[in-house]
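Up next, subunit A:
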Amino acid sequence: MSDIEKIKELIPCFVPMEEKVDDIPMEKQVNMFRTMCLIRAFEERVRDLWLQNKIRGLAHLYVYAEAIAAGACEALEPGDYITSTHRGHGHALARGAEPRLMMAELLGKREGYNRGKGGSMHIADVSAGILGATGIVGSGIGPATGAALSAKIKKDGKVSLCFFGDGASNQGPFFECMNMAAAWNLPIIFLCENNFWGIGTELNRITKNTNIYERSIGFGVPGVQVDGFNVLEVYRAVKKAVDRARAGDGPTLIEARFMRIEGHHSGDTQAYRDLSSIKFLYDFDPILRMQKYLTEVCGITTETIDAIRSEVNKLIDEAVSYAENECTEPSQSDLYEDLYANGEIVL
Partner candidate 1 sequence: MSVMTVREAINSALAEEMRRDPSVVLMGCDVALKGGPFGVTLGLLKEFGPERVYDTPISEPGFTGIGVGLAATGIRPVIEIMFCDWVTLAMDQIVNMAAKMRYMFGGKVNMPIVFRIPFGAGGGQAAQHSQSLEAWFNHVPGLKIVVPSTPADYKGLLKAAIRDDNPVLFFEHKRNYMLKGEVPSGDYIKPLGKADIKRSGADVTIVTYSSMVFSSLEAAEALEKEGIDCEVIDLCTLLPLDYDTVLASIAKTNRVVVVHEAQKRGGIGSDIVAEIVERGFDLLDAPPLRVGALNIPVPYNEALEKMCLPDAGKIAECVRKLVNNQI
Partner candidate 2 sequence: MQKALIMPKIGMNMAEATITKWLVKPGDFVKKGDIILEAETDKAVQEIMATETGTVLKILVQEGETVPCQTEIALLSGDNEKVPVDQKSSTEATTNNNAKISEPVIPTAEKATTQKPVLISEKKRIIASPLAKKIAAENGIDLAALEAEVGNRRIVGKDVREYIKRMETKAAESVPSAPAPSKRFVPFSSLRKRSATRLQDSATNKPRVPLSTTVNCENLVAWRKQLAERGSKVSYNALIIKSCAMALRKHPMLNALGREDGIEIIDDINIGIAVNTEEGLYVPVIHNADKMNVVDITQKIETLAQKAREGKITIDEMSGGTFTITNLGTYGVEEFSPIINPPECLILGIGEMKRWPAVVGDDIIPQWQMKITLCFDHRMTDGVPAAKCLQTIKEYLEQPLMML
């Protein structure tokens, strides 16, 4: 079987990036490429720092999923809400969170987004509309739906985009919220990042119909599957759903289908997986695909590409340096702060 046939088996909606896409401004396309590079550079550094024990707990890297965050967030306006997951660094960066404040948080510093109290799984840049990342699978779906309802009540034209994975698509609240979003016609986009693996369990072992996008039919919500390794396809689908929501036409379920290539977290060696069978997936690296498309199909120069790459690397270097050298450790007086509102302390 050729690689293309293999990939189409895993991703039925696979779309090769061989033709120039005209309905998306070039500026946006390049910007999405940059975002993907930024995420990749950030995550590789996170992996290094985690291996050096400078980042505590576990880090769930967004590598090879960059197309989804980059494509989806490009379709949002400032002020729109997203909720994120344990694998949320990509969402935050794509939404415009500052790498240095994220790094500060990962290193547990007071200057971090969560003042050192959250860590990797809870990055929250609320000003960018990120209603936080949650480490409980599926627990962001309710709040995302609530944010959509909030937008409807306030009539402020905002939409809510909920990132969740194939694992969460089997959680009760997913169905409950899809039902309520449909019933109340909420401006929400349910974006399932289906990488086919829930830690050590493949989707087809615990779900009969792995086409998660079909679940919305029963709730009266349109569902669509897109090639998760193709940033332009993701962008298109999300843009359509966002426009629908903003127009008051209700929710959409988008299944961005791809494959998890690396481990569940930075320390996962995937001993449970037949790694030889996934070697070919590295050729479908969304960043390499996009780079090839930009240079070969759109005529973007390699200098431009290199410039983007070195710019993001520099940004990450600065971010790490800031976090390591210019930030402060929280102290005992921070222990009870922000447990309750308005400075109230309850011991």
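One rule holds in what follows: a residue touches a chain if its C-beta (ideal position, glycine included) is under 8 Å from a C-beta of that chain, and two chains touch if they have at least 3 such contacts; residues count from 1.
The candidate set was assembled so that all candidates are chains of the complex that A comes from, given by their letters.
Since we're looking at a predicted model, the values are computed, not measured.
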Checklist entry - Considering only this complex, which of 1 or 2 touches subunit A? => result 1
Next on the checklist: Applying the document's contact rule, which stretches of subunit A touch candidate 1 when the two form their complex?
Outcome noted: 81, 83, 112-118, 122, 124, 126-127, 131-132, 134, 136, 139, 141-154, 160, 172-173, 175-177, 179-180, 183-184, 337-342, 344, 346
